[in-house]
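The structure is given below, and queries will be raised subsequently.
The complex is shown incomplete by one protein chain, all other protein chains being positioned as in the whole.
For reference, chains read A and B in written order, and residue numbers begin at 1 within each chain.
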Amino acid sequence: MTTTIALVKQKKTLLETFVNDKVVFGFWVYLMTDLLMFGVLFATYSVLHGNIYNGPGSNELFNLPFALLETMILLTSSFTCGLALLAASKGVKKYVLIWFSITFLLGLAFLGLELSEFTKLVSEGNSWRRSAFLSSFFTLVGTHGMHITVGLLWMGICMIKLWSKDLTENLTRKLMLLSLFWHFLDIIWIFIFTIVYLLGAL
Amino acid sequence: MNVEQFIFGKLTWNDLPHEWFTIGGTCAFIALGIAFIVLVTYFKRWRWLWNEWLTSTDPKKIGIMYIVVAFLMFLRGGLDAFMIWAQQVLGSGNTFAFLGASHGYLSADHLQQIFTAHGDIMVFFVTMGFLFGLINLIVPLQIGARDLAFPFLNSLGFWLYFAGVVLINMFFVLGGEFAATGWLAVAPLSELQFHPGVGVDYWIWSLQVSGLGTLIGGINFVVTILKMRAPGMSLMRMPMFTWTSLMSMILVISIFPILAMTMALLTMDRFFGMHFFTLDNGGNQMMYWNLIWMWGHPEVYVLIIPAFGIYSEIVSTFAQKKIFGYTSLVIAAAAITILSFSVWLHHFFTMGAGADVNAFFGIMTMFIAIPTGVQVINWLFTMFRGRIKFVTPIYWFFGFISTFTFGGMAGVLMALPPVDYQVHNSLFLVAHFHTMIVGGALFGIFAGFSYWFPKFTGFKLNERLGKYAFWTWLVGFFVSFVPLYILGMMGATRRLDHYDASTGWQPLFFVSLIGVCIIMLAVGLQVLQIIVSIKQRNQNRDITGDPWNGYTLEWATTSPPPFYNYAIIPQVTSRDAFWEMKKYDKQKVLVKYEDIELPKNTPMGIYVAGFVFLFGVAMVFHATLFILIGLFGAIYCVILRTFDDHSEYVLTAIEVEKIENKLRNK
Partner (left out) sequence: MQYLYCELYTELRRSMIGLLFKIIIFLFVVTDAFLIGKILLVGKNIQILNPKGIIAFQEKDLLLLAISLMLLVVIPVFIWAFYVATKYHANNSKATYAPDWDHSTKLQLFLWGFPSLIIVILCVINWAAAHKLDPHNALPSTVRPITIQVVALQWKWLFIYPEQRIATVNYVEFPDKTPIIFEVTSSDAPMNSFWIPQLGGQIYAMSGMATQTHLMADGPGEYRGSSAEISGAGFAGMTFIAKSTSLKDFNTWVARVKQPSNILNIKEFNVLAKPSEDVPVTYYSSTENNLYTTIVTKYMAHPTIVPRKDHSSGSQQNMQNMQM
């Protein structure tokens, strides 16, 4: 098992190491299927966007500053995740742990904010049972939130492994997959922010 | 929620099966289960079963398990079909009033559950099961690989498929009811308002669980074919079956997310009171139709494209000629794959989308007929100036030609919206898609099964019984389905449990029932063929590993191949790699054996699938405790697996040499 330090000595970047790797390729394929799933949710949201059935519409419900805060938190967490992978490519285990911890905390904050928004909506009586529009909103944003939760769980486990073992090539590959996942979720959030919040507030 | 509801959810004693045929099914399953346990215990094979088969990551073993399970489900689906036919014959008037029902012997609700189960079992668990089995068996051998890209995921995928199979049959154990909505459970019929019971939930969860397995398998196959081919095997040197498997799996990974999400949305409606497809609160029922058919149409191409690949292989081998128009065939397969995404609306022309939209989708549907026709003609040109050996697989091919063309014509007919307005949802439609799936995909599976059987068992199938089975199938098929075409044009709708005798439909239903009996006889002959072949195996041994003088790499191994497939990964220099090797006698070159890294067997696939199964059942009955156990158990097992750094072992060069010598000197 080559350690990442050995890779560094060979002066290979992460990209060069994993370019033909079938696990990374397989993960990309999986990400595309996940994208398709989100695609269905976006299509459903677009179709049902106007079916408010005497309930509130998107322009009444969404608080843009709040959504912007969530977006900034998630974007920053993507940035710190990138920094973590940079540290991994240099083989510096300490900084990998630090940056991933920060990413983890930011992700947790994002989840907390999202949950508070959901709770507020439900307590006002605008739960997912109210109308098709609200159903599709909660499902789309909620599915993204579930993916973030899975990502956080994965991140936690990776950090536990990293804490107790060396930074091997195997582990670096897994961290790379995790970061791919995290960036993917960030991109999905950009779409949600644009289509749901920005366009909805118009 | 009190404690009882927390543990058992909706499940009560009342739900246990209590109709005579359901209980009959329950007893049959229990009897089968007991027989299996007794036999395995008697022959003291539990350890062997566990170590050699159930925990295996070898795609050959997993492939055989897929085929066995698919065949068992085929018997169940066939029995369902017989029950449907019998009901339709008896469903005109009071023929069997003394049995209680005034129309036929089944209540309307029960018949609806049976044909729903029939459709789902045949599409998801039989055809997809057979195909995944064949692809697991053949593709690694054809591309010169030792295993799939992700062996553990392969095992997990199979066990999730099996969990889905058990789930859809759980109805015989835990009772309740099954969905009475038709095989796609269209909304709003499948919503709580019209289906408050657990039936639709059974449908959702058995398909979600096995759908997850299918998606995992699809990713696995795509990565394998794209990343693990033998050196020198460029894409245009791959065998046709591998090409079509690739196309089919690309379709699978593109569409199963859609199905998963659509079923999830329906679950949201039923579980959490959401309003995606409900009648009220702004639900949009047409969206379900669009989403489900965006999955549904490419799905049927998933089923048929590998069958086309099988025919390509068979035609080439048994005409002893290289496949004619290889590039053309690849382009045709690719065209079908891409075009299949653009036709879904033809399943609901009658929804009133307007002439422009209908015409567009009708035209796109017609375009698909072109590459399909081109493939057929290329196969015939392969046979032209060949030397055709008439063995069972070639018979299946000709059977396919005779049936598929008719079904295809019916399909192009229905691509004309005005014609479709008259035959949509009639028995004409039913006859069409059965012709395509049975005459196309199933005949292809039978052909592939007879063709590759010697490779994996070491002996050939009995030819005589194979031919008998084929002819019986063909005759039975025509006698069953031609009356259905006529009935459709007589205005007979599908899914009816009774009809008025004055419609004049009963005689044709009766002819059709005779056809079904002939088909059942044919299936019996196939079972007999396997039994007789096993008894006669020493006479029909395949010693060389190449019984048919084949063209592709799988025939370069022994029959059956060693568990690592190839001791030395072959170097490929052209299309029809094995044929070239034989021509230039490349096999005889002596090479040095090396260490081989192989995946270990693992029970994790079974454990994860077991927890997912528990989760699925618990979701059906809203049994919160078991939902939580299932969910967290599955996650825990997956996490455990990721901590496993020793999932592979090394087979040393000396051991490889020993095994090879033993095989070659048999």
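Note that in this section a residue touches a chain if its C-beta (ideal position, glycine included) is under 8 Å from a C-beta of that chain, and two chains touch if they have at least 3 such contacts.
Since we're looking at a predicted model, the values are computed, not measured.
The residue from B:Gln285, B:Thr558, B:Thr573 or B:Ser647 that touches the chain not shown here is B:Gln285. Residue A:Ala132 is the one among A:Leu106, A:Ala132, A:Leu152 or A:Met176 that touches the chain missing from this view.
Which of B:Thr26, B:Thr493 or B:Ser647 touches the hidden chain is settled by the complete complex: it is B:Thr493. Which of B:Lys321, B:Lys460 or B:His622 touches the hidden chain is settled by the complete complex: it is B:Lys321.
Touch with the chain omitted from the figure is made, among B:Val173, B:Leu226 or B:Met366, by B:Met366. Although one chain is not drawn, its touching partners on chain B can still be listed: residues 107-109, 112, 180-182, 186-189, 191, 194, 279-280, 282-286, 319-328, 348, 350-352, 354-356, 358-359, 362-363, 366-367, 369-370, 373-374, 376-378, 380-390, 398, 401-402, 405, 409, 412-413, 415-426, 464, 467, 471, 478, 482, 486, 489-491, 493, 495-500, 503-504.
Heads up, the rule we're going with is that only the chains that are shown with their structure count from here on.
Chain B meets chain A in the complex at residues 149-150, 215, 219-220, 222-223, 226-228, 253-254, 256-258, 260-262, 265, 268-269, 272-276, 278, 280-284, 287, 291, 635, 639, 642-643, 645. Those residues of chain A whose C-beta lies close enough to touch chain B in the complex are 20, 22-23, 25-26, 29-30, 32-34, 36-37, 40-41, 43-44, 47-48, 51-53, 128-133, 135-136, 138-139, 153, 157, 161, 170, 174.
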